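Only one protein chain is missing from this complex, and each of the others stays in its spot.
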């Protein structure tokens, strides 16, 4: 049964068993071979703390196996049952506003609550013991869309432990957080509050008086959530030797540092709900970036699309249906980017609550003659025909795009220079240029081995940590090209400014220093000439003082720094270091990126095909 | 003294008694014969829990009676005194954010607090005993503008009781709320939290993870507030045999289901402060809709305009004065729609606090030569001249417009398809078409007897409950016309989707099924051709599969469903069923509505008079 896994979330416990027959008839019509079960089944599986009940799940699993379907078995810990919250109120989170929540919604368990941890791990273990040997179970799916954050006292205490491990003592912590500023010197671990609206923050999560505190809390919270995954996975591994374990990521999701999570997953998977964008090309590029990011989590190995909607979302303000052919297009794009599975949320429309209008393979009437079902079935037939032809495929790349959650967090929580700069916007702009150049590309963390690349592109590499600067020097020395942008090289691992010329450890590499950084409202454009062509620059304008040997490729056309460098290139070793000191529009980014690729003859064969 | 009641809120306790003489001189000049007294007098009437003091109110009532004025006597329970909140902190509400309020403002007592209930009912009883026999008292006015909501523990417990009565057991509750979704199966009543920002909600009151929970809380809260009214009315009835009892509604006010309240009022009344709209015609139509709704509460019997401003409001961002003649125009519109009373808030400008700039018959200087006073007095003279000519008038109608709070709540709290759809906007659009056709119209609840109507129009009839579908079939069978719009027939009484083709119980009636529902941003227009004319459709576009016999009256002009039906008509029995699968602009709505009316020759004689 080697083929692209095709199917999705299946919650037959929401319907009477007579409907199940019709479900499988439809699956047969649609070529569906893979079912994700149990995602939100906790209340069924454990109706009370001292009582488990696997009858329904047994029936679901048995039927699926009997029908020859592959099963992705989920631990249901993404949504706790009411009895748990009622018995253990501290399992509910305290929010950014400092309020303890009570029961409701999902994805909202405190990651530091010992009772929630104990009960979720116990249930994962029970499930593993019961279903671990079932050969139909091809993967384990822990929790669901981990995310959010908690600021409760238990998390505060866990944060103290995390800080103790990181810093050893308060002296190092005070130095890292630069607490001398505004008299924040901590003399007892207990004095450190979770940074939220009641302590360091003003206006919102990105507005903090102490970036170092907030940055560490983000790191801690990502680790704390990971702790839940790791603990459930360990419980599963007590009973399950080899079946791979994963959880479904959400692409470019800021609150969780997937690079820190990646080593703990057996394979990567994600839910593909691209943000609304009226441009289909930009949407396609955005999905390509996310696919690349996810594939990059496990060194380029294939990943799964764990969820996508057959038709509409429901939770957005406006939920358009996917136009005819879009489902097919996006699904094949996933496969082309390395997906070995294309799964839907959801197989059948939910009867009630907030996802009753979320797209499904089968509608409320259970029809197989809807447009949506017909498209699903046609794609299923294609997947059946293609068989195992593309499974496990990999795409070697000589170009890397660096992504760094720390830089993302740091630049967006920075006071100054410009709150309108969005890390992902700049990242996506450079990615689009690479994508449209049709060049094989890896999207990798800043810790990645850069040894195999000719070109490394690092948009808004705000933070420079560990040995990154050395590895970049090595890349350039051996003939590679490195490109970075405005707001790079600003802070160290603790978000303290380098006490040196900007861009810090890279100033020598790029052969320049940034004398000052201007910022302007979004409607202010400064034209930057690259060769004969002028491009629009916006938001941030670094005033650059180049070394004499540095080549000036583009200059500002306006303001008091008109005529000074905006884009530069420095020959270093056998390679080159490119610096773009502002945020260019798409054609401007493309022009720079194509120049870099051209140094290595890397633009792809379809680079100049119009969209 | 049979005439249109004319006057309004009169709070002479705010001024020294020597001013009262001037008040009555002015009332005489203005033809004012009716005074509403006591609305916020609790602190005066009961300065401490164990002490009542009726001296001032006695004087007010005696003077008014002596001057031959009719008195509307209010219970002052719309605003509690400070001592009450101080002694009983739980009388203050817990808000949507989960915060217990302390003393302040008005209209903010917890409807479930036993102390507030006891004290408010006791005071109502005392007032009734003291003034119930006074022949000048022509009506009782309980509380004021009931509204808002509370999420306190007492309301939570009362919600549990309400749920127990509604569902009997938790199994039925879990089924109604579809709790299997997201593991919400409740195993103890105590586990059910009031749905607010700390439990099921995200972003705001219309964004909930479980629509069923939130919907029931809305129903419960409307009933809980009603409980206060009913209890006060009962206390009044212990001493007052016949004088009618009412409370002042607020027109199209979403938080309170006036249809559930209506049976408990002896007559309906409301406060006419139409929302700002730069178009005078739209404003007039909006008031006509609200008048119709209020008249519909008591089967078409006359109602009272309990408040309107003589000139400006104060609480809005921008408070324009009423242009010359507008007061007269709106007041006569009220009478034309069935008002037997036209009352103002307020007779004299308040000296301080938040309504000191709210319009008044008499300004701070007490002048009778202001423009406002002159207009008030001129209208008073007209009312005097008209005498009892229009009192008790009724307007038989063969057309009904259905309004349903449940549908209003459900469609606006729905996740998907489009948050930009506003129930009242669609309702008002269809109402405007009927109003401009100059057809006598009843605005009635979905529980109304449809037996007397030829045409029933049901915009966004999202929820279909009880025997409504049968009654609609009956209407059509006997030759009537029924019209519904996009987003109708979607959910049952519990907000669960019908497990059937859309529009559920009406699919057969309309002779079609909705295959899918597209949604687009407000700037996206799809032209819909009706006959020779194209109209703009927006927001929601249902892709309709008609039965062969169904007449297609309009088709989409754009997108992948171009050429498919947008507006249909099915002949059924001796009548017809019309379906509009999108939201049309005003001319489009008018075209459809006029076609329906024309089937019955119902457009009014002034239908084609320009505005």
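Letters A and B mark the chains in the order given here, with residues in each chain numbered from 1 onward.
Rule of thumb we're sticking to: a residue touches a chain if its C-beta (ideal position, glycine included) is under 8 Å from a C-beta of that chain, and two chains touch if they have at least 3 such contacts.
Keep in mind that what you see is a predicted model, and the values were worked out from it rather than measured.
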item: Residue among B:240, B:372, B:400 or B:566 that touches the chain left out of view; value: B:372
item: Touching the absent chain when the full complex is considered, from B:253, B:273 or B:357; value: B:357
item: Selected residue (touches chain absent from view) among A:6, A:103, A:116 or A:210; value: A:210
item: Contact with the hidden chain (one of A:135, A:416 or A:531); value: A:416
item: Touching residues (missing chain, whole complex) on subunit A; value: 97-98, 177-188, 190-193, 195, 197-202, 208-212, 414-420, 491, 494-502, 513, 515-521, 543, 560
item: For subunit B, the residues touching the chain missing from this view; value: 11, 13-14, 40-44, 47-48, 76, 79-83, 85-86, 99-106, 311-321, 323-324, 349-358, 364-367, 370-372
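The definition used in the following text is that only the chains that are shown with their structure count from here on.
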item: Whole-Å gap between the CA centroids of subunit A and subunit B; value: 46
